[in-house]
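One structure below.
A single protein chain has been removed from this complex, and every other one stays in its place.
Order of writing sets the chain letters: A, B and C. Residues in each chain are counted from 1.
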Amino acid sequence: MSSIYGRNIRLSLFGQSHSEAIGMTLDGIPSGIRVDRERLQHFLNRRAPGRNAWSTSRREEDIPEFLCGLKGDITCGAPLTAVIRNRNARSADYSEFIVKPRPGHADYTAELRYHGYQDPAGGGHFSGRLTAPICVAGGILLQELERNGIRVYARILRIGDISDDSPFLNPVPDQAFPVVDETAAMEMQKCVQAAKDRGDSVGGVVECVLEGMPGGLGDPIFDGVESRFAQILFAIPAVKGLEFGSGFSAAQMFGSAHNDPFCIRDDGRIGTVTNHAGGILGGITNGMPIIFRLAFKPTPSISVPQQTVNLQTMTEETLCVQGRHDPCIVPRAVPVVEAAAALAAYDLLLEVQR
Amino acid sequence: MSSIYGRNIRLSLFGQSHSEAIGMTLDGIPSGIRVDRERLQHFLNRRAPGRNAWSTSRREEDIPEFLCGLKGDITCGAPLTAVIRNRNARSADYSEFIVKPRPGHADYTAELRYHGYQDPAGGGHFSGRLTAPICVAGGILLQELERNGIRVYARILRIGDISDDSPFLNPVPDQAFPVVDETAAMEMQKCVQAAKDRGDSVGGVVECVLEGMPGGLGDPIFDGVESRFAQILFAIPAVKGLEFGSGFSAAQMFGSAHNDPFCIRDDGRIGTVTNHAGGILGGITNGMPIIFRLAFKPTPSISVPQQTVNLQTMTEETLCVQGRHDPCIVPRAVPVVEAAAALAAYDLLLEVQR
Amino acid sequence: MSSIYGRNIRLSLFGQSHSEAIGMTLDGIPSGIRVDRERLQHFLNRRAPGRNAWSTSRREEDIPEFLCGLKGDITCGAPLTAVIRNRNARSADYSEFIVKPRPGHADYTAELRYHGYQDPAGGGHFSGRLTAPICVAGGILLQELERNGIRVYARILRIGDISDDSPFLNPVPDQAFPVVDETAAMEMQKCVQAAKDRGDSVGGVVECVLEGMPGGLGDPIFDGVESRFAQILFAIPAVKGLEFGSGFSAAQMFGSAHNDPFCIRDDGRIGTVTNHAGGILGGITNGMPIIFRLAFKPTPSISVPQQTVNLQTMTEETLCVQGRHDPCIVPRAVPVVEAAAALAAYDLLLEVQR
Partner (left out) sequence: MSSIYGRNIRLSLFGQSHSEAIGMTLDGIPSGIRVDRERLQHFLNRRAPGRNAWSTSRREEDIPEFLCGLKGDITCGAPLTAVIRNRNARSADYSEFIVKPRPGHADYTAELRYHGYQDPAGGGHFSGRLTAPICVAGGILLQELERNGIRVYARILRIGDISDDSPFLNPVPDQAFPVVDETAAMEMQKCVQAAKDRGDSVGGVVECVLEGMPGGLGDPIFDGVESRFAQILFAIPAVKGLEFGSGFSAAQMFGSAHNDPFCIRDDGRIGTVTNHAGGILGGITNGMPIIFRLAFKPTPSISVPQQTVNLQTMTEETLCVQGRHDPCIVPRAVPVVEAAAALAAYDLLLEVQR
């Protein structure tokens, strides 16, 4: 089952970048959940392409059509399916890459996996376009989480060699380029523009916070909160690293500094003075905010000449990739990270009563 | 399903640190796989406690008893179950922690999840002791992977602020403290000893390589190789971060430097000049070595005084933890990482014929 | 996960009887499978309503639109999604049944499960209409099974008190009313017509055969062939019973008569003289034809007055149901049974190489 996620809800993704449509089915979603379509569309627009300098010029409206699962705007308990038609597709751009796989792309591994039958157009099922239906599902659940007092918000922590270490306690107002420190934001945008001008791309780091998750969610060992989040977060294209709480810096710490002392919080509830655990101990939530960071590689779509291998002649060749691409995927990835986190969080939440 | 892993094989872990026994069942393991018990025991001894300065003084033989699934030393196709009896247990040490949860431990989250019914002795089901059955299962599969030309080996990359950046191309001879650079190894051991002398603990990073994995394994989106590995790797106690290939450093790179150029290798097969992808593109293996790194937090078991909350009186108190603990879990975690990687790799491999 | 089936392929169904569309996603379907759309449509027409005396007068073309998963007519390895638009819907017919549940229908249990949010129109997600996407998925796999030398065909064994005990060795020519013995067929149709004239309905039994399934498929205990088939066969609306091979008559037999003696068949391969086992021993196929029978209750949609309870007033009332219904679902169920069997068989077949 390659494109299905969840234990209590089941998200099934389908579609290729240039197929008739892409979409998703949310199976097992409880009845009685309201879908605010306007807010959902606003959320989807944060991910939609073609809206600014650091995004591909391929423009798609990304308006979901709900085929079933709703009665009016309320879920009826049946699987919820929404599709997005693909309109602005240029398949001609991609015919070459079956023979000459693009470095950093899935062209070559798709060939190994699907034996020539894969759909190369726009990256097929591997395309970042598949993150649109993730945002449809996640956007609906973000609304429901908010009704349950749970806030999920992410920010750009780093692009290239520019990082923003300001504290992150609230959603960032500028949703198109969500960086806390405005000076850092400007530097980052310069960095992206410079890469674009060179026909190059650049990577970055996204940080996400989930506030208000109840304690006691998750299971030890293989179904721990980290494992559940990791499965969907590593499904986001270009993600190469994931850390919770102190993450890799924990490796350099001593226990006396890393252990989060328990305390009585102002609201009288139990919490921890610090949150190196990122809200998770033994795979189970402790009631503190869940915090994680995702490393995104630079998008592999660049126009500078690269070396590849011609799979027919089995000779090394130079490849020059044209087409429309993001010089930096990170800004558009932010809502995708929020959506994926919402899916993992809501799936967990459905176990709370047990 | 909190303690079951795998799609084609199903590993089920059971046991608490101080229960009669701990163990595992491997369901769906094919028939005809030979178990070299001597080599398996040697592998288990690498993880077993009580063997050196940086390990807990709790000594367990960790000799697995196979209850079923074998005919002689060959799997018969039925579920393979092995148990390890717990002998050297001192439950008295732990009674206190139901009321006064230890910072950094799962005492508090276990209370939230199991409502007072959890078994606190030795950390119960959350104990690092549960990695022993992971090593029994993984140790068997490591033997089978080797028969298929696949090598899995890990090393200590960092402990505290000492790292070893030497290239990692082969298993490290010293399996008790597997570091490539001997000077770095000595520095790391000093760091661990210093922490131990202070009643403190220290974290680290483990790097693992899988050589010889065929290309074309894995699926796009939610069942990608990263997602499958992540589920089991984050199940290893104390893991807070995971990165594949270039990982978090990819965030600072440009596409022109990060994309791995395809090439014809000396053996005439297709490969890549660099391996920033860590052997995975679009969630599918490309035939290059799979490389990942795991960040381990310092073990929370320390004897310096710490602040906690008394759950009965709801007052903040100072806690001094006695008992037998590892000042640094990283050396003993190395075989666990190899075992977990073998489980994920073998589970993937069972799909190769499809 | 209420509407997902399969271990190796994953069939996800979605849609309500009167929603925009109904459809299915086949996830994990291998690449390279050809879809003969003309043959598929012919197969779907066998199930489609409104074509004869014993079928509802609701007429739907049931032409699937493939949204993704194909390159031309060949699967590309990505999830395959097809939708069927609902056109000839009359929702007005159903508004009453939220308050006055129809006996034998899911109106009342849907209320208990979905708390008033369910979509009652046309039975919502419970409607027999959901068997159309089962036939789209199964119809595609029936073609692929045939390419692998596997034939799947079913017949009407009984309607009401008329049964046809003739041997069943080949598909029945008359696919609209597939009964081997023509006299029995005429009697059955009379029985259906008589029920229809009374505003009543009648039940029946369908028998299905799978020829050419290799031996050695399936697993002991919970993933036996019977268990795998049972999960999808009991998902067909109105099915109340399932038996394999000798089934319930085995209860009246002695072992000496029931055990199938092994023999060398004319083709030199091992078989059994009789086939009381229905091709399955210990949950695993033995190479003989798989044979099963399904009992269908009379469709609950009848127009004679019935007693129900008004959920608002909590009083017993008499209900008279209008609307368009099948007096006997059995003839249209035959292709659905073949499709469901094909899904179970193909899912099994993907494990053959293991």
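Before moving on, here are some points about what is shown:
In this section, a residue touches a chain if its C-beta (ideal position, glycine included) is under 8 Å from a C-beta of that chain, and two chains touch if they have at least 3 such contacts.
Computed from a predicted structure; not experimentally measured.
Contact with the undisplayed chain is limited, among C:Asn148, C:Thr183, C:Gln231 or C:Gln322, to C:Gln231. Only one of C:Val172, C:Val205 or C:Ile290 touches the absent chain when the whole complex is considered: C:Val205. Contact between subunit C and the absent chain runs through residues 1-5, 7, 11, 13, 101-106, 108-110, 112-113, 125-126, 130, 158-161, 195, 198, 200-205, 215-224, 226-227, 230-232, 234-235, 237, 239-248, 250-256, 258-264, 270, 272-273, 276-278, 280-287, 295-302, 304, 306-309, 311, 314-316.
Taking the whole complex into account, subunit B touches the unshown chain at residues 1-4, 10, 12-16, 19-23, 25, 27-28, 31-32, 65-69, 71, 74-81, 83, 110, 113-115, 117-119, 124-125.
Note that in this section only the chains that are shown with their structure count from here on.
Averaging C-alpha coordinates per chain and comparing to subunit C, the farthest chain turns out to be B. Centrality by Cα centroid goes to chain A. With each centre defined as the average position of its C-alpha atoms, the distance from subunit A to subunit C rounds to 39 Å.
Per-chain Cα centroids separate subunit A from subunit B by 26 Å. Centres computed as Cα averages put subunit B at a distance of 46 Å from subunit C.
Shared interface positions of subunit C, i.e. residues touching 2 or more other chains, are given as 28, 78.
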